[in-house]
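Below is one structure, written out as structure tokens; the observations come after it.
Missing here: one protein chain of the complex. Every other protein chain is in place.
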Amino acid sequence: MGLTTYVEAIREGIREEMSTDERVFVLGEDVAVYGGAFKVTAGMLEEFGENRVIDTPISESGIVATAIGAAMMGMRPVAEMQFADFISCAFDQITNFAAKCRYRWGAGVPIVVRGPSGGGIHGGPFHSQNPEMYFVHTPGLKVVCPATAYDAKGLIKAAIRDPDPVIFFEHKFLYRRVKEELPGADYVVPLGEAEVRRAGSDISVITYGAMVFRALDAAKELEREGIDLEVIDLRSLLPWDRHTVLESVKKTNKVILLHEATRTGGFAGELAAVIAEEAFEHLDGPIRRITAPDTPVPYSPPMEEFFLPQVSDVVRVARELNDY
Amino acid sequence: MGLTTYVEAIREGIREEMSTDERVFVLGEDVAVYGGAFKVTAGMLEEFGENRVIDTPISESGIVATAIGAAMMGMRPVAEMQFADFISCAFDQITNFAAKCRYRWGAGVPIVVRGPSGGGIHGGPFHSQNPEMYFVHTPGLKVVCPATAYDAKGLIKAAIRDPDPVIFFEHKFLYRRVKEELPGADYVVPLGEAEVRRAGSDISVITYGAMVFRALDAAKELEREGIDLEVIDLRSLLPWDRHTVLESVKKTNKVILLHEATRTGGFAGELAAVIAEEAFEHLDGPIRRITAPDTPVPYSPPMEEFFLPQVSDVVRVARELNDY
Amino acid sequence: MLYYMKLTRELEDRIERKLYRQGKILGGVYVGRGQEAITVGACMDLDGNDAICVSHRDMAAFLMRGVTPRQILAQYMGRKTGLTRGKDGNMHMGSLDHNLIAFISMLGDSIPIAAGVGLSYRLRGMKQVTVCFFGDGASSRGDWHEGLNMASVLKCPVVYVCNNNQYAYSTPLEQQMAVENVADRASAYGMPGDIVDGNDVVAVWQAVNRAVERARGGGGPSMVECKSFRMTGHSAHDDARYVPKELFEYWEKRDPITRLETSMRDLGDLTENKLAEMNGRVVAEVDEAVELADNDPYPDPEDCLTGVYFEG
Partner (left out) sequence: MLYYMKLTRELEDRIERKLYRQGKILGGVYVGRGQEAITVGACMDLDGNDAICVSHRDMAAFLMRGVTPRQILAQYMGRKTGLTRGKDGNMHMGSLDHNLIAFISMLGDSIPIAAGVGLSYRLRGMKQVTVCFFGDGASSRGDWHEGLNMASVLKCPVVYVCNNNQYAYSTPLEQQMAVENVADRASAYGMPGDIVDGNDVVAVWQAVNRAVERARGGGGPSMVECKSFRMTGHSAHDDARYVPKELFEYWEKRDPITRLETSMRDLGDLTENKLAEMNGRVVAEVDEAVELADNDPYPDPEDCLTGVYFEG
């Protein structure tokens, strides 16, 4: 078998679920005839027909709400946001309708809202955002941020099968840059389980999405200096895998929290709070955060590069922490 | 002079700014003829006329956007959300339009978006939310959560004078329950400054909004046991007062982070991250969080009481931490 | 029809004028006094498999689908036996078993939700439709627009029923919209927009029925605007002093229940005996329900932690 890219993996995952479960359908802007702005749904119209691959007007809130209505009636809609940035327009329906139905009156809302997030492609302030925290702070939702093609496929399948609303952030920088050989057989990656991407003994780097690769590159670089990073890919942010994180911290005793989203109110805060509460005695140094700064995502290449956490940032902070 | 309630203090603050600055105007649902659902704007229509106190259709996004447009042209709009919960409908305009204009092209957006937040009045899932974190995670905004009448007035005045967009969360539980004597003269409370509500030596309780009073009540109770709490009222969450918080932690060496918003992704995470990074060596115990659990706000009184952090929770955790 | 209108009236009166004032119901209370003909007329002929997307003045829909007055009162009183088990209050309730879709406070949000409900029927070739209620005020919301547009473009079998009670809280129609009728907006979505006397239950029933048949036959969504009046304040705490007295007087004379009684009497369909019997039955039912619900248990405090996610 050949290599499958991250974007193909998602496409395959959706296709497989559509093939085996006729409740699954896809809706969004330009998903049918065009196959999606990033071609995630390419070929699906031809394969499944216009009742299962639906082009909609430009109405993010309406798209999500339509998905919710259909989901309550037993369907399994997969709604695309053309860019994850535009999920802001559907914020109310996601956080107030979808997230709270089950709690309030027991109505399950098995929707998936998916879309490309993240920077590194010079998209500027409205085509590069990482909006995950807005949803991580909303009980009733699940939030997923895959980094590898294997996980992207396994997680989208798990998300579609999940009985609750799942917000699925694809990292557009990875769409065509990440590829690997995937198993032929059906598999899922359960929501809420982290993966140790690299075992190490000195410092735990806890991260997700495109930053996983920055952490791994830094680990490679630091290896030569004898600094041994453990890299944990959270994969799911809500729920997230406390066990794997805390075990790692208890082993290495030093922590770097790394994400591409902006700093204040980012996921690193949640991690820091849990670690500082539940693994306090195991900490041999301050918890260090490496994140984007608190600004919109700038467009111009030199600024965007400065904005995004780089391998060199991880290397520098790891050295400091190692010397602590 | 008599006592001024929290709600009156906000009204006075807005009125004073309207009197001295003709660029200031108020808009929102039922703010004019009715004087606002909570009567914050009562009497303003009569005093300032219909060009400065404007009833709008039910269009939270439209209200905020209208305010933004007018603000860019030099006005100082104060937009009311009838309940802070409905700010979800204006999320996109706030986080993408208002927050990013200055950064992108230097256009200041001096709006205030204000509304009643918080629980304790049996409002259920849609009339009790604490949505502050959605905005704290958005660079370009400022976020304010006053606890006292003095601060409510001083902060709303500062917010109106501020050149940037300010999201102003009033706690509806405090509207008529909190009162105090206010200075006659004009004053503001600067954004971004915390206040030590009670100096203490054993444990720092860092909190804001209605929870300030829970912390103070707990402090009173614990005093008898010889546990001396320091209670810090953040007042502003974005920007927030790192200096006061870190000084307090360096003094007491133990920390409780307390808020009414739900736990995961709440402000306590941000505080924990900064403390665990910048005051790590000063910590003599785990950082403890006391927050609402990760659920929507339940309606039924016994459940809502259980949901909201109580004085007894602070007392219990403080004792545990004291014994640590 | 008369029975459900009366039962709704009595139950809501009890809630607003008694239990709320006694402090037995906390938080906001919204009733549909004077607007009962809209919900009853619209739901009249629906199949039990048709979904109803209620709004905040549609209690009748619950009663007509067989939710008991006791369950409704328990809901309002925050008891475990309410449809939301105390998790939510008042009209914020629903039941998939009864094809009743709970609304959320954010007005207008149900409009695209109903499109999705309808879409699910169309995609599966089912003959069901959904009726979705909204107020004049909700028609200013963006989601209202997105929902109607979505329903029309995707040809969803939905009937949108507007309760135009002339006010949104304190705000009269002319400060909400620059058109005379909410139904004037239906043409923006290429759908029919009927206008009927919302205090005439038969007129509502007939108009909605036509729209339902149209939707069921694959003709897509429609709108029916029912002109009525909110004979109360916005909610139980509001004395509505901003409403000119004459308006209340004008509409009081057009009370939908009195009107139905009169016309049934005229048609010989209603004897004084039958009426007295019905009145008595309604009061007794509500009396009993209050008694029962008031003795229903509150949820356990820790119950608030459950049910956020699927629990198997």
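A, B and C label the chains in the order they appear, each numbered from 1.
Here, a contact is a pair of C-beta atoms (placed from the backbone, for glycine too) under 8 Å apart; a residue touches a chain by one contact, two chains touch by 3 or more.
The structure presented is a predicted model; accordingly, all values stated were derived computationally and were not measured.
A.B. asks: Just one of C:R85, C:R185, C:R214 or C:H234 touches the chain that is missing; which is it?
C.D. replies: Of the candidates C:R85, C:R185, C:R214 or C:H234, C:R185 is in touch with the missing chain.
A.B. asks: In the complete complex, the non-displayed chain touches which residues of subunit C?
C.D. replies: Touch set of subunit C with respect to the missing chain: 140-146, 149, 152-153, 175-179, 184-185, 187-191, 220.
A.B. asks: If you put the missing chain back, which residues of subunit B would it touch?
C.D. replies: 25, 51-52, 54, 56-57, 59, 61-63, 65-75, 77, 92-93, 96-97, 100-108, 139-140, 142, 162-164
A.B. asks: Since one chain isn't shown, list which residues of subunit A touch it in the complete complex.
C.D. replies: Against the left-out chain, subunit A lists 29-30, 33-34, 37, 55, 57-59, 61-62, 83, 85-86, 88-89, 121-127, 293-296, 298-307.
Rule of thumb we're sticking to: only the chains that are shown with their structure count from here on.
A.B. asks: Which chain is the middle one, judged by CA centres?
C.D. replies: B
A.B. asks: So the centre of each chain is just the mean of its C-alpha atoms; given that, what is the distance between subunit B and subunit C in Å?
C.D. replies: Distance between chain centres: 35 Å.
A.B. asks: Report, in whole Å, the distance between the mean C-alpha point of subunit A and the mean C-alpha point of subunit C.
C.D. replies: 40
A.B. asks: Taking the mean of the C-alpha atoms as each chain's centre, how many Å separate subunit A from subunit B?
C.D. replies: One centre to the other, that is 30 Å.
A.B. asks: Identify all positions of subunit A at which a residue touches two or more other chains, and write them in rising order.
C.D. replies: Residue numbers touching two or more other chains: 92, 96, 100, 103-104, 139-140.
A.B. asks: Which residues belonging to subunit C are in contact with no fewer than two other chains?
C.D. replies: In subunit C, residues 84, 87-88, 92, 104-106, 142-143, 308 touch at least two other chains, as defined above.
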